[in-house]
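Removed: one protein chain of the complex. Kept in place: all other protein chains.
Let's turn to chain A:
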Amino acid sequence: MAVNEMSLKGQQSLKKPVLNMEGIGKAFSSVTVLNNVRIELYPGEVHALMGENGAGKSTFMKILAGIHTPDDNGGKIYLKGQPILWKDPTDARNKGISVIHQELNLSPNLTISENILMGSTFPRNGLGMVKWDEVHERAQEVLDSMGSNLNPRQLVSTLSVAQQQMVEIARALSFNAEVLIMDEPTASLTDKEIKKLFEIIDDLKKQGVAIVYISHRMEEIFKISNRFTVLRDGEWIASGPIEETNPDHLVKLMVGRDLKDLFNRSKAFGTKNPKEVPPVLELKNVSDNTIVKNVSLKIYPGEIVGLAGLVGAGRTELVRAIFGLSELKSGEILVDGQSVRIKSSIDAIANRIAHVPESRKEQGLFLSMSVKENIIMAELKKHAKAGIVSWKQANESANQYIEDLNIKIASPEQQVSNLSGGNQQKVVIARWLSIAPKVLLLDEPTRGVDIGAKTEIHKIVSKLADEGLAVLMISSELPEVLGVSDRILVMSEGRLTGELSKEEATQETIMRLATKGGREK
């Protein structure tokens, strides 16, 4: 491999890029997601595309793959020097751009052959009937070219994730892909499977395929990439040969964001020394059936604990396990020092644990119901006698929360779907306050919320903590984690990889722990 890289480096200046994108801009309903982003891809290179969650990597790649089109005047794409614009993903694929998405897009009940050739015309006889032998032969050819020993007649549903990935790659090759985009291809692979994948990537390089490789795993990036591009907040930050950088440098490029505009929780709390009181929530060696492994933590009344990590690190899964939404495989949860069994959200609520879920619209809100009803839905019982709701009492309670949290609405009867993201989120928080929680689990509390409302939510959470609530807050935005938390826990690959005090925590220290990888431990 080393030899290969050397030779490539020498040729780089001579080769022309197979594809380059310049000045790419994209806005969704007036929110700019990409601004003046560029990339150059050379034949036979692996190009690492790096950036934090929300840096714009996916949107950028979707433009490259023809899923999105750039804005008018939003830059140009050149294929072998010729300006080009794809009509749709099929058009892009036929011109040699293939994507392997993080979630595999295969039809499980069809054979490998059918999946590989899907989207192309199957060979048919005069009567229009498919010539299956030829279909399988063609699939076999592609598989052979990758050195795969899969049987094309096998059903995809019988394959392992890694094998399915091979099928995806084979499909891309069957369209003579010259550019192959791989989005977190190793996320669900075992070490052995990763090794195999890297061998295939090596082969593809030799065949002159340009690979865009998106991954959060530093180790992998430095193992297989030739060059890198870093995006941050939708902007191009840097590109260069991988030899000219190192993990620390890359992390710096990814996170270097300005913190001064954001809410910063005062340190009043730190002086109280909460560790003298018992933790309100404690986890002992908690594992679930998916990703969470052996997590132990303590949260004290009155503190905000930030839970940082990359997407897929297991943070949401951990919080769901605490709230009884997934089964624990092992470990113990203690509330106020008492071991509790939480098997459903109802048990969690009985233990006064509240959970503001990750996606407001899918998991939090009753969109067709009023603001008022959304707020009081968890405490209807409190306002009901023999099952009959006293609306007068309920309304008063709802109005109180609307005032306390400064929710901006025309009327409490207003349908919640018409509110802004920030106000919707406040409605969800209000609902949970109504159960008088001791522990508040927040999963990405300010996602999709504008900066003003964001600061307001931060203030609300901070005030709640000052009143004695224990808060565990997941956030993928490092400035938010840094500004709001009293203490920061970092997860990677299902494990806690570190704990940082407010003083120790910086974007760089968090990012280092988040990319550390729990696997080796």
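The criterion applied here is as follows: a contact is a pair of C-beta atoms (placed from the backbone, for glycine too) under 8 Å apart; a residue touches a chain by one contact, two chains touch by 3 or more; residues count from 1.
Criterion: contacts and distances are computed from a predicted model.
Enquirer: Can you tell which of "Ribose ABC transporter permease", "Putrescine transport ATP-binding protein PotA", "CO2 hydration protein" or "Serine kinase" UniProt lists for the chain that's not drawn?
Expert: For the chain missing from the view, the UniProt record says "Ribose ABC transporter permease".
Enquirer: With the full complex in mind, choose from A:Ala92, A:Leu250, A:Ile322 or A:Leu365 the residue touching the hidden chain.
Expert: A:Leu365
Enquirer: Tell me which of A:Lys298, A:His355 or A:Lys454 is the one touching the absent chain.
Expert: Residue touching the chain left out of view: A:His355.
Enquirer: By the contact criterion defined above, which parts of chain A meet the unshown chain? Give residue numbers in ascending order.
Expert: These residues touch the chain not displayed: 323, 325, 345-346, 348-349, 355, 357, 362-369, 373, 377-378, 380-381, 384, 387-389, 391, 406, 408, 410-411, 414, 417-418, 431, 435, 456, 459.
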